[in-house]
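The complex appears here without one of its protein chains, the remainder shown in place.
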Amino acid sequence: MIKAKINNVDVEVPEGTSILWAARKANFTIPTLCSHPDLVPGGQCGICVVEIEGIPGLKRACMTPLGEGWKVHTHTARLMEIRRQLVELILSYHDTDCLTCIKNNNCELQALAATLGINTVEWHSLEERLPIDRSSAAIVRDPNKCILCGRCTQVCSNMQTVNALAVNHRGYSTVITAAFDMGLGNSVCINCGQCVVHCPVGALYENSHIEKVWDAIHDPDKFVVVQEAPAVRVMLGEEFGMEPGTLVTGKMYAALRRIGFDAVLDTNFSADLTIIEEGTELVSRLKTGKNLPLITSCSPGWIKFMETFFHDMIPHMSTAKSPQQMFGALAKTYFAEQRGIAPEKIVSVSIMPCTAKKFECQRPEMRASGFQDVDFVLTTREIGRMLREAGIDLNEMPDEKADSLLGEYTGAATIFGTTGGVMEAALRSAYFLVAGRELESIDIAPVRGLKGIKEAEIDIDGLKVKVAVAHSGGQARRLMEKVQDQLRNEGKSEYHFIEVMACPGGCVGGGGQSWGSNMAKRARRGESLYAEDRSLQHRRSHENPSIKVLYEKFLGKPNSEKSHTLLHTHYYKRSTVDGDIIAEQ
Amino acid sequence: MYREQTLKKFNPALDNILYILHDLQDNNPEHYLAKEDIRACADYLEVPYSYVHSVASFYTMFSLKPRGRYIIRLCDSPPCHLMGSQSLLDYLKKSLDVKVGETTKDKMFTLELTSCLGACGVAPAMMINEEMFGNLTPAAVDAILEKRRKEL
Partner (left out) sequence: MNLVRNHVLISIDAGTIMAGARAVEKALIDEIAAQGLTAEISVLETGSIGATGQGVILVVYPEGVYYGNVTPQDIPELVEEHLLKGRPLKRLILSEIPVQHVIKKEKTGLLKEQPRIVLKNSGIINPENIDEYIAENGYEAIAKAITSMTPDEVIEETKKSGLVGRGGAAFTTGMKWDFARKAAGDIKYIVCNADEGEPGTFKDRLILEGDPHKLIEGMLIAGYAVGASKGFVYIRGEYALSIERLEKAIAQARQYGLLGDNILESTFSFDITVMKGAGAYVCGEETALIESLEGKRGHPRNKPPYPVTEGLWAKPTVVNNVETLANVPEIILHGASWFRGYGTEKCPGTKVFTIIGNVSTPGLIEVEMGTTLRDIIYEYAGGIKNGKKFKGALVGGAAGAFLGPDMLDVKMDFVNLKEYSAVLGSGAILVMDEDVDMLDMLKSVLHFFRHESCGHCVPCRLGTAQLVKIIDRISASKGKKDDIDKLLKIAQVMQATSFCPLGQSLYLPISSSLKYFGGEIHSRVR
């Protein structure tokens, strides 16, 4: 332990703790723009400089470990003056049209400028407008807002190992772009949006569908249905000032109804359906021993990652569509039929913790209903904005229920929203499908939590099923390389079933979550989903009564021909140069 | 193709990246790093394309757009500035009818600025491809350019 004084306050921290975090322990917040609790500091902004008695010069608090016996000062007159000048320098280059910026009121730079009381910028404006990159279906990049803090490139290369974004050129001309100075839409970007949620300013944000959704809601000829991803119910509260992880399922339904959606349904329903289809697939592969391990396909970021970097794993992928797309295919077929609505009048909207879902809904193969199955995707942030615009405060909403047909769900579906959840839900049903009886302990602890790669072995009637769970591109890459090696060298992998989510923490850590997120918040959201699971009457997907009705009335049986047409998909091999489709597989 | 031959000369180790990029650029008929050059380098070193692009765009000796047969790199650091590089730059721009960074229409010359070449004893100085020239005057520049035009 290191003992030192920060602004004359005694502090004791483990060796290696940076001055920045040590100061937090002593209840001092040293301002910073580039460091982030989950990332390695790069020292770009220089705002966190501090003075240390006896050590010449200023030191960056973010990358200086506190030393024994040091006397650190964090807000001397000199430091305060320097910080103001640095922020003014940043503002001299920054597009300061804050009122029309997506991050207005959520911007770390804006907050810092306010905190430091900056009311004029002494320096000349250096601003040179560069074109905004709107090439991607999911993510917009505005270089005029970028402060080159390096968070996005760090998550893209280190955490996700996608390497779509990189720092290019030099000095004053430095700019963050994809390879060959192309837009994100012409790159290997998997649309995960981790860059978006780590960006301190308004340089990265989702490609908004808000206007189109308003148009649909306001169009009397349209019947607008809405689905909400499992993770959204533990995230949306944050948009309205609630504690991270607050469960708001009933309030969410009420709010969506009040904003004008014609049918409020739930992605959790199709999550249960996914388990039935995918679980059936697993059982059949376990029986034949072919194409094992089976790998989950719910995460559209992961799908593009796999198609780009690991397309030799395509035969191992579950052909089951993601819950969003299963829902979409059913909304304009089964739901339309049952409710007697012409499918061309249905506008299908989904609310997702995710930016990659915007890309997924536009994939050309996602038109099983004869129409684009899901028309628009709103992130949690976007629906938050829409509700606020409509004057609806989630805090004031009553608890309501979802509409029938595609609204009912089990605890297995709700844990889809966190890493390990799909695996646990699938095992609960697969056990039943193979053994003909229920798992003794419904909670499968080894696949829970935020550890990088989680493993477990489940005995299903004498068949030892080895499973693994990876979340984040980086962990997925590690796991896939291991599986590739095993398949190459031993002809088979030790794993039977693998769950991969592109985002750290799973969907609760998705690119569509509220601004200002970190791993601690992701963990609390995950815990909340497990709590909802425990509270529900049905906790296994195969127990969902509406699913039973769906098969009876419409699909026949799991993995039937109709299921395959509507609920299953195929994958492509993609180029590592620009992410374009090279070949259909 | 030159790319294969270039790559064969070096071990596929990341610390060879600058050598590989130099060699690829030298052998590219348009004296720059084309997308294909960057791809070849990245594939050989097994690193992302964005990485190689990021590195290549950092160093001023690498160009990411096609250049002429002769690359004129006029020094504009303080010593050459003192000895009149600015008027020489104006002269070069006028006589070649290009801006800095541009290539003449006949694809003969590309005009670039460079930081100190270490030829300060004979400032103002410039390089044309690998060759250094010092004590430059407009007349000397004319002669140097004319000689290259005639060589064709």
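So that you can tell them apart, the chains are marked A and B in the order they are listed, and the count of residues begins at 1 in each.
Here, a residue touches a chain if its C-beta (ideal position, glycine included) is under 8 Å from a C-beta of that chain, and two chains touch if they have at least 3 such contacts.
A quick note: this is a predicted structure, and the numbers were derived from the prediction, not measured.
Every visible chain touched by the undisplayed chain in the complete complex is listed here: A, B. When the whole complex is considered, the residue among A:S173, A:S441 or A:Q537 that touches the unshown chain is A:S173.
Across A:I2, A:L89 or A:A531, the residue that sits in touch with the chain not pictured is A:L89. Which of B:L7, B:L88, B:A119 or B:V141 touches the hidden chain is settled by the complete complex: it is B:A119. What chain A contributes to its contact with the hidden chain is residues 42-47, 49, 57-58, 60, 63, 78, 82, 85-86, 89-90, 92-93, 122-124, 126, 147-148, 167, 169-174.
Touching residues on chain B toward the chain that is not drawn are 13-19, 21-22, 45, 54-55, 58-62, 76-79, 81-83, 113-123, 127, 130-135.
Heads up, the rule we're going with is that only the chains that are shown with their structure count from here on.
Put simply, the C-alpha centre of chain A and that of chain B have 44 angstrom between them.
Of all residues in chain B, only 35, 38-39, 48-54, 57-58, 60, 64 touch chain A in the complex they form. Remark: chain A residues 157, 163-170, 178-181, 187-188, 576-577 touch chain B in the complex.
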